[in-house]
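A single protein chain has been removed from this complex, and every other one stays in its place.
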Amino acid sequence: MTYLPLWFIPLFPLIGTILLGTIAVVSSGAKKGPSEGLVGTLAVLFPALSFAVVAILACTMPEAGLRETLCNWIDIPLFRADIGFLFDGLSRIMLLFVTGIGSLIAMYSIGYMHGDRGFARFFAYINLFLFSMIVLVLADSLLLTFLGWEGVGLCSYLLIGFWNQDIKNCKAANKAFIVNRVGDVGFLLGMLTLVTIGGSSILNYDGLAAFIKMIFGANMVSEVVLPLSLAGALIFIGCTGKSAQIPLLTWLPDAMAGPTPVSALIHAATMVTSGVYLLARLGLMFSMLDQVLLVITFVGMFTALWAAIAGLLQNDIKKVLAYSTISQLGYMFMAAGVCAFDASIFHVFTHAFFKAALFLGAGAVIHALAGEQDMRRMGGLINKTPVTACVMIFAFLAIVGFPGFAGFWSKDLILERLFVSGPIVGPLVYVVGLATAVITAVYMGRLIIMTFFGKYRGSKESEEHIHEAPAVMLFPMVILAFGAIFSGYLWADSIGITFFRDSMASVVGEAQALYAASNAVSHVNPVIFAALGTVAALGGMFIAWKVFGHARIIGVKGASTVPEGSAASWTFLWDYIHCAFIAGVNILAWFCDVVVEKVLQAIQWTLAAIVEILGDGASVLQVRKVRLQLAFSIAGVALLVMLVVFSGGLV
Amino acid sequence: MELQAMYIQVLALVIFAIGIIVAISRRNLFFVLMGVELALNAVNLSFVGFAKTLPAEASITGQIVPLFSIAVAAAEACVGFAMVIMIFRNKESVDADSYSDMKG
Amino acid sequence: MLLHLLVIAPFVAAILMVLNSRDDSNSSSRMAILMGVAFAVMSVALIVTGNQATAPMEWFHIPGTRGPVYYYLYAHGLGSWMVFLSCGLSLVALISARSTTGKNYRNFAIGIFALMGAMNGTFLAADAVLFFFFFEAMVIPAAILIAGFGGEKRITAALTFAIYTLVGSAPMMVALWYLLTIADNSLLLSMAVAIQSLPAEHQALVLLSFLLAFLVKTPIFPFHGWQAITYSEAPAPLSAILTGAMSKAGVFGFIAWVLPIFPLNLNYISGLMWLGLLTAVYGALMALRATDGKRLLAYSSMSHLGFAVAGVFSLSEAMLPAVLVLLVAHGISAGVQYFLMGVAERMTGTRDITEMGGLSGKNPVFSFLFGTAGVMALAVPGTAGFVGEFTVLLSLWDLGPLPALVGGFCLILSATYVLRFIQKVIFGKPAREYQEGTRTTALEGVAFGSMLVLLLAFGLHPAFVTNSLHLFDEATPEETAAAESLEGATAAPADEHPMTEDELRELDSTLAASGFSEEERAALMAQIRSMEETDSAAVQDSAVVDSLATDSSSATDTGSVVDTTVAAAAPETPAVETEKTEASENE
Partner (left out) sequence: MLALVYFIILAVIAVGAALCVLLSRHPLYGALSLIVSMVSLAGIYGLVGSPFLGVVQIMVYAGAIMMLVTFVIMVLNGAKDKRTPMFDGVSFFIIPSVIVLAAMVGFALMRAPLAFDSATVVGSVKVTSETLFNMASTGPGYFLLFEVIGVLLLSAMVAAIFLAKRHLGSVITDNTEEKH
């Protein structure tokens, strides 16, 4: 049976990028932008085509996955890498929602970006992003994944700084890229470590799996576990950068400076989950690195808790969602930390739907309020924008884990896996996870209450203009809302549906079996976890209702959406830590510039000055009196002759 | 005691030294030129003196070359004094040190 | 023929440019660009046709030396690519300078052609004296161009540049002459043989003299005093050539002259490697603080070249292709950044990036190019810079994690300063009102765009670059020379004594330095010792090479076996190239 070639998938967004980019560059000089209809059609068409290809492949894919090597990439002594694609259970799921949600968000953006001067440019970036993301997910080797990895980082940079007239956006973009770069260097060095361990073939996922299996076969685990741990830790640094985990989490809240669809697509649904994807992809390797796994678990735990608390303190609607994203990513990492890769990818999957829906809803709200992002100036919007409100409430129910909604299934699955993972760490992490779930419900409840309930707190004039978003925006939202409700039923453990797990089993099953073999797992009835999760969600919602439902929300003093008072330091503690590093580098740079460089210049110019002075001194001898010169030359000759004669040279 | 070839050379050396001293240490332009003439004479003398130490055919050259050198000296004196006249007209001075227009 | 054309014809072109009218810059620019295109095409042809050499011609005889100096050109992968950089960047410079130099275009073109000829000569010379001749000759047209077309402090810049680099290479001249008095001729192999006969202190002295010249030219950390002022004061098209092609002469010298000639011990190698890394970090830190755009680019260029030098002295097997790709990538990307900076300077009338800004709104095409160039300088995967930096990091990792970590730190810093640069120049709001100068012309845009496309192409298929590297696989210039039987025994060592025990030990240590394992070394030693019995030097030479080749292939086999059987930290497959050179050094 022949399949569609895999390279069709990234090809379409690439064509889209080139076409739209050309349109953007060509039309940039013109007074009026290019036709939005044409650009919009193109922008949605290519991701949709790509989605179609993925869908066809997903249905026809054989169990073992499809592999395709396009061509050679790097071929030098010591190192060889090919450009090749791998389509299996894991990349199928990822690609389905990347291209699917990507297409939906592109469609939404047509409405959102309406009238913007950089319309074509925006969609070129979006297509480039989709291309990179597809390459990231579809790649069959770490190196090609890294291409997509940096590619999505780059697109994130471009899109955060999309409105580049405002220097604040540029700074946020720079921050995102640089923080990501730190992670990327970790990734890079991790790859190098791997190459040192097993040659360049190990970078290929299949090669790596073969390598690990061979280690087990040859019973040499203890010999390579140390370098492998180093490699794993370094790659994990890369994951923390991309997925905004402690310590590299600071860029994501700032990244909300970009257009809202971007936040939905990149900073909630797809790009930030690539860290989780990578962990799952390298599951077999990580499953044998206990220390690294422990680190991952704890990083995920702390991030989840931290970001949830930080989310409580935000006033900017998008920042709440950003912290919520970080927190949810923490869940995914916790799951990955106990080798529950299928659960963690399942949460990625459901999260993509409800978080995208939340962001698009927030975008619709912001759109309706003409750019207002401060929740303290919202309120009562449920009457004015009912569809948006409904979408967001469904998504809210999904994220807090209300029974029956998507988040319920995936989050409970993660919590269950956490609990059963080990004797001490497991319950501890479980408790923190449950507490985080409560807090999640509280801050999400706060967001919904402040936005849609109560009375409108903005100015009177602005109230007039509040309008429901156009259909082109609502349509994707509604679809995503459906996803937020029903996507969980792909793996509803409590009612016995395990479709998702089965489809993932071919990729991560082995790793999880390996882990399970070394960590005794006691079986607990999943219904208990479901019940506890439900209690947590309901409890959180109740608290939110109690605290924020009736509280008078203090009117806004300034235009700033920054949290007030000590909340700022609490939220941005990691920013301060980063600033310390930056200050260190700056001091180093200052030292180089002001001290070392000056000293070097001083030495250089001193030498030059000495030479010049010597030259000047010599030019004193260059007298103007011809007679004196002659006298000197004769005296010189006399001296020379004396020298020769008295040294006995002539005789 | 016979006349030795060396004596002539020593005499030439002495006169040459005096000529150089005159040419350089005196500041009057005329003395400068005269010093040069003196030195030239000494060289001629040296030529002849050496020529006399050589056998027949070879010795002729040493006596021909001074002829030419005398002729060249004549030319030099001719031009040199013309220049002295010219410079003197401009500067009203025969002090060699006062001619320092070409700064170097 | 191609080689002669590439070296001689630029000078002829420079003379032809004199025929042009001084006032009509249009006609002279047309002629110059046409000739530039011809040279670029020739350089591409050079890369395509691969290794080649001209017939050596006796040029002159230096008093005191034993052999004559040859006019002898030789193209290998590395040199050909450098020639490509020099010709390509010159062409773009000729295009770009049209809008800035105005009526003086003719003189500018004359200088550029002379510079190009000298650079080509440097990269193609197979004779040390010829190399040195061109190496020095490069400075003169460059200095004249700076003095004639530079910024406000152009005279200081030109003088600093000329004096610094000429003084830097003065010791090399003396050392070269000294070497020539003991070597049979000034070709690579005989010099390598000659250096073996020197006592260790003299070797070190000669080596340091050579190193100084290249360290200054590259430039490496304590010797970079000329760089920033030169690059910032020079006209932007010239800066692009200087950084894109001329500064490569330093790294090229390390690879093509220092490494083959000198038996380096570990102290030098690691010292130079760390010096390179220090330069990389230092340049990046300086670039972080620079406010003058061209100065920023100068430091960034210094950082990249430091990285390249570190890569060279990692002496890993992957070093040569890695460094080559890095150099080509840096040549193109730094070049295009300088050109674009020149355009920015032209448009805003200042070099100070804090006074620019907002160009993305004013001139989107320029900003697109500028942003893309910046991103490519960041070594984003898919661009040539990534392939270069990744493979160089790979080489550094061979020496241990610490050098690679420092390299990684550089990558982060480079992201920081490039993003700062992009932000200050094209984003935000204009920092001040200014009279807008000439925008990017269509021809310029196409030229810059094609450079960017090249970067992408090399990034996605670096085999374009790496495949041309058969530097040591095919006949080295000396072997060619010997084949053409110059003077019978010129290339062969003067007295062919069997290897002494000391030399064997030395060879052993050099092999150890280049990453051979115990058993491999022992086997190699045994082979060489057995070959000492057969006395014929020629037989010995070929046998060594053959045995090394077979040995390395068997080592590759063991390497792959190791791959599959997971013996911890497999020994790297031995470097065939370095091995051969070292073997020939130790003959």
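The letters A, B and C name the chains in turn, as written, and every chain counts its residues from 1.
Everything below uses one rule, namely that a contact is a pair of C-beta atoms (placed from the backbone, for glycine too) under 8 Å apart; a residue touches a chain by one contact, two chains touch by 3 or more.
Keep in mind it's a predicted model, so treat the numbers as computed, not measured.
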Chains shown that the absent chain touches, full complex: A, B
Candidate in contact with the missing chain, chosen from A:Ile56, A:Ala370, A:Ala513 or A:Val645: A:Val645
In subunit B, positions touching the absent partner: 1-11, 13-22, 24-28, 30-31, 33-35, 37-38, 41, 44-45, 48-49, 51-57, 59-60, 63-64, 66-68, 70-79, 81-86, 88-90, 92-95
Footprint left on subunit A by the chain that the document does not show: 625, 627-628, 630-631, 634-635, 637-638, 641-642, 645, 650-651
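Keep this in mind: only the chains that are shown with their structure count from here on.
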Identifier of the chain whose CA centre is least distant from the whole-structure CA centre: C
Distance from subunit B to subunit A - Cα centre to Cα centre, in angstrom: 96
Subunit B and subunit C: spacing of chain centres that average the CA atoms, whole Å: 63
Complex interface listing, subunit A residues touching subunit B: 622, 624-627, 630-631, 634
Interface residues, subunit C side, partner subunit A - complex: 163-164, 222, 224-225, 282, 285-286, 288-289, 316-318, 321-322, 358, 360-361, 364-365, 368, 375, 380-382, 386-387, 390-391, 393-395, 397-398, 401, 404-405, 408-409, 411-413, 415-416, 419-420, 423, 426-429, 460-463, 466, 559-560, 563-566, 568-570, 572-573, 575-576
Subunit A to subunit C touching residues, read off their complex: 25, 28-29, 71-79, 83, 143, 146-147, 149-151, 154, 157, 161, 164-167, 170-171, 173-174, 177-178, 181-182, 184-186, 188-189, 192-193, 195-199, 201, 211, 214-215, 218, 220, 223-224, 227, 585-586, 588-590, 592-593, 596-597, 600-601, 604, 608
